[in-house]
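The other protein chains are all here in position, but one chain of the complex has been omitted.
Labels run A, B and C following the written order; every chain starts at residue 1.
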Amino acid sequence: MGIAIYMLTFLLLLIGVYALVAKKNLVRIIMGIAILEYAVNLLLVLVGYRRDGTPPILPRGQTAAELAARAVDPLPQALVLTSIVIGLSVTALAVALAVRLYDKYGTFDMNDIRNLRG
Amino acid sequence: MTIDLFILLLIGFMLAAGLIAVETSDLLSAVIAVGAAGFALSVIDLLLGAPDLAFPQVLVEIITLVLLIRMIMTRRDTSRQTPRDTLRTAVVLLGGGVFLVAAFLAVVGLGAGATVPAFGEPLLAGGHPGVSAAYLWQFDKDTGVANCVMGILLDYRAYDTLGEATVIFVAIMGGYVVLRKVGRKRQAQEPSP
Amino acid sequence: MKGMTSIVRDVTRLVAGVVMVYGVYVSCTGHLTPGGGFAGGVIIMAGVVMLVLAFGGERANELLAESRCHVLDGSGALAFALVALLGFFAGGFFVNFLPRGRVHQLVSGGMILPANLAISLKVAAGLIGIFLALVLATRQPSSQE
Partner (left out) sequence: MKELVPVLVGLPLGAAFLVAILAHVRGGARLTGALATLAVAANLALGIGLWAAAAGQDQPGAKSAVWTVWAGRWDGQTELDQATGQQRTRPIGIQLVWDGLSRFMVIVVSFVAFAVIVFSGAYMRRFTTVWLFHTLFLLMTGAMIGVVLAGDLFNLYVFIEVAAMASYGLVAFGTEREELEAAFKYLVLGVVASSFILVGIAILYSLTGQLNMARVAAALGELGTSPAVLLAAGCLLGGLALKAAMVPFHSWLPDAHPSAPAPISAMLSGLLIKTVGVYAIARLVFGVLGVHAVYANVLIALGVSSMVVGMLLALGQWDLKRLLAYSSISQAGYMILALGVAASLLPHNRALAGLCAFGALFHLFNHAAFKSLLFLCSGSIEQATGTRQLREMGGLVRRMPVTGWCCRIGALSIAGVPPFNGFFSKIIIIVALALAGRVVLCGIAAAVAVGTLLMYVKVQRYALDGQPGPRVAAARESHWAMGAGMAILAAVCLLAGVALSVGPLKEHLLGPAGEALLGGAKLASGVAMGGGQ
């Protein structure tokens, strides 16, 4: 079942990429960004999971050594926290760009927003 | 094993929501589907022992939803159903297929080479624990915090967090750049020097 | 954007303050429980978002002008950079030079508490600023400028 979990995560990643590359609607592209972020964050969390693990937070009256024997890996969580922040930042910037593009062209459709040659 | 099943179902739910978000014709439904996927992710975070992530994930989700819904509610969606760009779709399908095969080999392994550790059995639990085992062993003495993730984020790897704070700053400044109504001064104000 | 009905406004007035205080609480206790500066900052921002949605963007903009957000945003980031540079007095970049205190106490973890507060200030101010800018920009979409 572990293999299926990983493979579905990679599939989710590909759905995000598909939305970014093949879709023409600005809003849908922003949603693709969100899905892509989810997939990457999910992969990092999965990589750090330990079966029946506890959160890496020290309960009162326990030593770190006791916690270390059964906590999940805290490092990927710290990385994901940074990655969530980066994802929010990218989304905010993309929304700002989409809003301005709508102001200029009156549409979210990339087919009508095409002045540049590839 | 039940937790595996739960997680598999939740990821399946995220996949379905993601597909709906990408393919449905109504933008509002699509945004809500993305929101549902995000909430499923935060539930997965909770199940996987990462309450530190579930919390910001939900919050970020809400902010994103508010931004996206406001954006589409005040604007008419005039996008047309255009015929599928067959070339791009084919490239994505082909590349995606190659990627999935490679990922499958990476997870399952081919011959004797190293594979991605099986789900639930990271290096931390095995014989060659990496750098994070050292963090877990002594974070209370080193940093004096009870929450190991915060200890890593703001002490062991605080330099990354400086970068993280900078990313938000950059995005906000970039947002202001983009939202300026006038970027260039008009020609009249711009004589050659 | 106009505001909402008076019921919504009254409830929001009550709730938003609580939400913001909770945000401050979350950023202060990041080293003890899940949460931390980023989560706290976003919660504070969520309180302001509620106010903006209930009372309208102009009203919020009067209270918290864009320039003030910039200043707070920059100060938060600068405070965090200072945390990094203060470490030089103790021997190097990002050295946590304050006493660690006892685990599970509010005042523990040395620089982690101040750093969390700086981040929460930064995140809250920055996100409020960009949200207000986006709301005001989305007020009346003009197809041609």
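By definition in this document, a residue touches a chain if its C-beta (ideal position, glycine included) is under 8 Å from a C-beta of that chain, and two chains touch if they have at least 3 such contacts.
Keep in mind that what you see is a predicted model, and the values were worked out from it rather than measured.
S.K.: Indicate each shown chain that the hidden chain touches within the full complex.
M.R.: A, B, C
S.K.: Just to verify: which one of A:Leu8, A:Val47 or A:Ala71 makes contact with the chain not shown?
M.R.: A:Val47
S.K.: Give the residue, chosen from B:Ile7, B:Leu67 or B:Ala158, that touches the chain omitted from the document.
M.R.: Looking across B:Ile7, B:Leu67 or B:Ala158, the contact with the absent chain belongs to B:Ala158.
S.K.: Just the residue numbers, please: which parts of chain A touch the chain that's not shown?
M.R.: 13, 16-17, 20-21, 26, 29, 33, 36-37, 39-40, 43-44, 47, 75-76, 79, 82-83, 86, 89-90, 93-94, 97-98, 100-101, 104-105, 113-116, 118
S.K.: Using the document's contact rule, name the residues of chain B that touch the chain not shown here.
M.R.: Counting over the whole complex, chain B touches the hidden chain at residues 102-103, 105-107, 109-117, 122-124, 128-135, 138, 141-142, 155-160, 162-164, 166-167, 169-171, 173-178, 180-185, 189-190, 192-193.
S.K.: For chain C, enumerate the residues touching the unshown chain of the complex.
M.R.: Where chain C meets the chain not shown: residues 67-68, 70-71, 73-75, 77-78, 81, 84-85, 87-88, 91-96.
Please note the rule applied: only the chains that are shown with their structure count from here on.
S.K.: Could you draw the chains as nodes, link the ones that touch, and say if you get a line, ring, star, complete or other?
M.R.: complete
S.K.: With centres defined as the mean C-alpha position, give me the chain B-chain C separation in Å.
M.R.: Each chain reduced to its C-alpha mean, chain B and chain C end up 21 Å apart.
S.K.: Would you mind listing the residues of chain C that make contact with two or more other chains?
M.R.: Within chain C, residues 33-34, 36, 38, 103-104, 127, 130, 133-134, 137-138, 141, 145 contact more than one other chain.
S.K.: Considering chain A alone, which of its residues make contact with at least two other chains?
M.R.: Only 55, 57-58, 81, 84-85, 92, 95-96, 99-100, 102, 106 qualify.
S.K.: Considering only the defined contacts, which chain A positions touch chain C in the complex?
M.R.: Residues 55, 57-58, 60, 81, 84-85, 92, 95-96, 99-100, 102-106.
S.K.: Spell out the part of chain B that touches chain C in their complex, as residue ranges.
M.R.: Contact set of chain B toward chain C: 51-52, 54-56, 59-60, 62-63, 66-67, 70-71, 74-75, 140-147, 149-151, 153-155, 158-159, 161-162, 164-166, 168-169, 171-172, 175-176, 179, 181.
S.K.: For chain B, which residues are in contact with chain A within the complex?
M.R.: 1, 3-5, 7-8, 11-12, 14-15, 18-19, 21-22, 27, 30-31, 34, 37-38, 41, 44-45, 48-53, 56-57, 60, 63-64, 67-68, 71-72, 75, 77-80, 82, 84-85, 88-89, 91-92, 96, 99-100, 103-104, 107-108, 116-122, 124-125, 130-133, 135-141, 146-149, 152-153, 157, 160-161, 163-164, 167-168, 170-172, 174-175, 178-179
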